[in-house]
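Have a look at the structure below before the remarks.
Missing here: one protein chain of the complex. Every other protein chain is in place.
Chains: A and B, in written order; residue numbering restarts at 1 for each.
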Amino acid sequence: MPHADVVVIGAGLAGLTAAARLAEAGAAVTLVAKGHASTHWGAGGIDVAQPDGARTPAEGVARLAALDAHPYAFLGGDVEPAVAWLTKHLAASGLPYVGTLETPIRRVPTAIGGTRRVAIVPDAQSAALAPWEPDEILVVAGPAGYKDFWPAAIADSLARESVWQGADRPTRVVGVAVELAGLASRNNLNALELARRFDDPALRADDLDRIARAVARVSGGRRGRVALPAVFGLDGHAETWAETRARLPLRPFEVPLVPPSIPGIRLWRALRGRIRAAGGRIEVGEMVARIEVEHGRVIAVEMEAATRSHRIRTDAVVLATGGIAGGGLVATGEGELVEPLLGLTVDAPAFDDWLLREALDPAGHPLEAAGVRTDHGLHPLDPATGRAALANVLVAGAMLAGQRALRERCGDGVAIASGWRAAQELLPDTTRTPVGQGPLATRIES
Amino acid sequence: MTIADIIREAALDPHVSSSADECLKCNVCNTVCPVLRVTDLFAGPKYEGPQAQRFRMAGGQQIQGPASTHVASPDHSVDYCSGCGWCTTACPAGVKIAEMNNQARGRLREGKRPKLRDWGLGQTDLTGSLGVAFSPLANFVMANGPIRALIEATIGIHRKAPVPKWAKRSFRSTWKRRGGETGASASLPGPDKAIVFFHGCAANYYEPHVAEAAVAVLKRNGFETIVPEQVCCGLPLISNGLYDEARERACTNTKVLAGYARAGYRIIGTSTSCTHTFKAEYEEMLDLHDDDTKVVAGATWDICEFLLDLHDQGRLDTGFGRLDEDLPYHAPCQLRSHGIGLPALDLFALVPGLRATDMDHDCCGIAGTYGLKREKYDIAMKVGAPLFEKVKASGATTAACDSETCRWQIEVATGVRTRHPVEILFDAYAAGDAAR
Partner (left out) sequence: MTVPHTADVLVIGGGATGAGVLRDLARRGLRGLLVERGDYGTGTTGRYHGLLHSGGRYVQKDQLAARECITENRVLRRIAPASVEATGGYFVAAPDDPDDYVLAFADNCNASGVDCDEIRVADLLLKEPALNPRIRRAFRVPDGSIEPWQLIEATLADARLHGSEALSYQRVIGFEVQGGRIVAATLRNERDGTISRVWTKFVVSASGAWAGQIAALANVEVTMTPGKGTMLVYNQRMTDAVINRCHKSSDGDIMVPVHTVAILGTTDIKVPDPDDYDITREEVARLVSEGTKMFPDLPRMRILRAYAGVRPLYQPPADAAPGVGNRSISRAHAILDHGDQGVENFVSIVGGKLTTHRLMAEQTVDVVAAKLGITTPCTTADEVLPDQGGGHTYWLGHRLADHEADGGGDANLLCECELVTRKMVDGYLDRHWPCTIDDIRRGTRVGMGPCQGAFCTFRVAGLVAERLDAQTPSTGASAAGAPAAMGLEDPDGHQPGSGAAHAAIADRALTAFLRERFKGTKPIAQGRQLQELMMTNGIYVGVMGLDSMASAPAPAPTRDEELSDAAR
């Protein structure tokens, strides 16, 4: 039976961060995941903490850390080093991110003509971050006939002062739909199809030429920036984006779209590459059937397979399977919230209080804060004893209780900080007491 | 029971069709589909799978509507699914997308006579034995450009498609001739001393050397080989919609093999497709739920899976000699469906000097018989193109892959000799012996 020092379950930001950090430090780590979710659904940026009123993510972290029940109450100090470490790795993989915890939080346009608060974004989204100079216009440009990005409607919406929520904004917003060669006859026209099209240097040259001409026409020589759907290349994103910047008359930025998120896929691929290069294993498509526990410790993870189960012996597990959206927590019809792999106790509001009456109530549904409570070393708590339920299981990411990821815009920060912290806890070279006392500790020390 | 009944029942298998209930519509499956990546003819796994599933009839009611659309599954584009299974792998919600598409392809053919080509591609045991019987002629014919062009025009097998060469003599006949154990002996070695080998069509008719390598490697590790009566596993028939015939093959095999399985013998194959068919498809696709099928499924092992298991128990002979070479390795799609990781790579790591590299590419394109077909050949070549480039760029003279059709595809597309992992291990043992 194969053995791993650590099995990380879940391929979201938390799991990827934990696995990358562990692999980098020389641990034998295997990441298993049922499939892809949060990376492929999100905007591809790093939302650390942008609650209403915070000027920087650092300030946001501090505010959230002041809330007793919030993961930042004990993870707050890890956010800065974890994010710095991760963005360093992403840059080394050819996917640079712009922004730090000290970067002012800014409002950037969205694909339905709204705005959202961000600070740390992929380079391709970064041109949206700069303050708008008084004479700057915004051109919204996208392929004609593309159902996920409606340039004219987005421009109409962004022309309203209200969506900027008091932030500075472009003086004028213009939308332009650009006819790209041969698109009208495509049966499959979606973000993926477009991204792959931009990967092709020949098609890209013509497309960029058409976009450049359209942007020049509507901008009429004025200063400003251009918002584009986030489809500018997948494998060839770096070259595509460099060319896009060079060709367009205004400074471009990408606007993330409905899933599948191209910026998110780039992020997944970059981190996957880091983990594999460092000797880590990744097995996506593995449904964990059972986690074997003996004397309060996990000893093996068992995956569903065509016949006999596929078992991996392990010294520790990082459980990063997500919250309700990611499938790590499952709600039953009887009003129970279940963590299906280990049956961990889930802290949740009463059944009747799960959801507010209004879908879009700005307060956010109470259920969002549901999750697993842990000690400061991320061990899930047994509410009966108030102690760690399992000695060598660490919980990371959206499963952690107490975060209101949408309202606080803190999901990525919690994921990265907890993934990183989980790795630190398991590695012997930190100041903290390592949990793993097995081969992991001894082998890495020697 | 008719084909229609079987398909209908298979379509109602709670693990497949009802898994459409799990779909979140998130499009992740589309991001990993190798076919969607290269062609517009396929609408993608989400569309063909859980989405179209809601428009297919659940039960067996009379279908209403104009006669021209009187089909159970009207989405012909599902025929362009290669069945590689990547979509199922990527789905965060556990939707069995590839399996659903497989069943939909079956329903497309419901009540229709199969194309001659699809029928022929399904009969690998027939074409195999005829080819071996007339191998010089058959190989000449299949290597002849004008004849292949004629075959393409008439039957629809692409002229450049990778068709293997028939062996001069089948593995079975060699085995029998030299008195190999076929299970007929009065006293067989026990299940801790012997295994049952399922050679399948590929190792029997085209690549007896793979079977021989497997026998030798197993012997080296203390296992005699028993080669009982067997027929094609039936997968090519399933892929071409010939469920009735596939079921006959399945029953013939399980009837023989179940006895061994009950006695504790492990059934080992060198073809990841045959072994996966035993492990899962008899139940999932053919709706066979009898005891014989189940016990055979539980006893089946891929050869590398078996060897790695021996190693985990400390029982693998690791007297491998040095093989100082680069070895690009392609993990076939079929292997992922086994859910056993990449055992070949783990075994290669035990061979001194061997620098095996995972090519890390989704699919070579061939997908069994998919890439042989005239209308799909170009798609298959585009799907595999990045892999072919990587293999060529590696500069290696040999590549490795567990699945036969993938090996043929890679070899034809790159000119790099492509071998089964067990052949590499055989060489490594030989190198070890030579050095001693």
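Assume a residue touches a chain if its C-beta (ideal position, glycine included) is under 8 Å from a C-beta of that chain, and two chains touch if they have at least 3 such contacts.
Predicted, not measured: the structure shown is a model, and the values here were computed from it.
K.L.:
Out of B:D75, B:E207, B:D302 or B:E404, which is the one that touches the chain we can't see?
P.N.:
B:D75
K.L.:
Among B:Q53, B:Q103, B:T272 or B:T369, which one touches the chain that has been omitted from the display?
P.N.:
In the complete complex, the chain left out is touched by residue B:Q53.
K.L.:
List the residues of chain A that touch the chain left out of this view.
P.N.:
These residues of chain A touch the chain that is not shown: 41-43, 47, 107, 110-116, 145, 147-148, 150, 152-153, 155-157, 159-160, 162-165, 186-190, 256-259, 261, 323-325, 327, 330-333, 335, 351-352, 354-355, 357-362, 365, 367-368, 405-406, 409, 411.
K.L.:
Could you pull out which residues of chain B are in touch with the chain that's been left out?
P.N.:
Answer for chain B: residues 5, 9, 12, 14, 18, 20-26, 40, 43-44, 46-47, 51-66, 69, 71-77, 93 touch the chain left out.
Going forward, only the chains that are shown with their structure count from here on.
K.L.:
Distance from the CA centroid of chain A to that of chain B, rounded to the nearest Å?
P.N.:
Roughly 37 Å separates the two chain centres.
K.L.:
Across the complex, what residues on chain A touch chain B?
P.N.:
1-2, 34-37, 40-41, 186-188, 190, 192, 196, 259-260, 265, 276, 281, 283-287, 303-308, 310, 326-327
K.L.:
Taking the complex as given, what residues does chain B use to touch chain A?
P.N.:
Result: residues 26-28, 30-31, 36-37, 40, 43-44, 88-94, 276, 279-280, 297-298, 300, 308-309, 312, 336-341, 346, 360 of chain B touch chain A.
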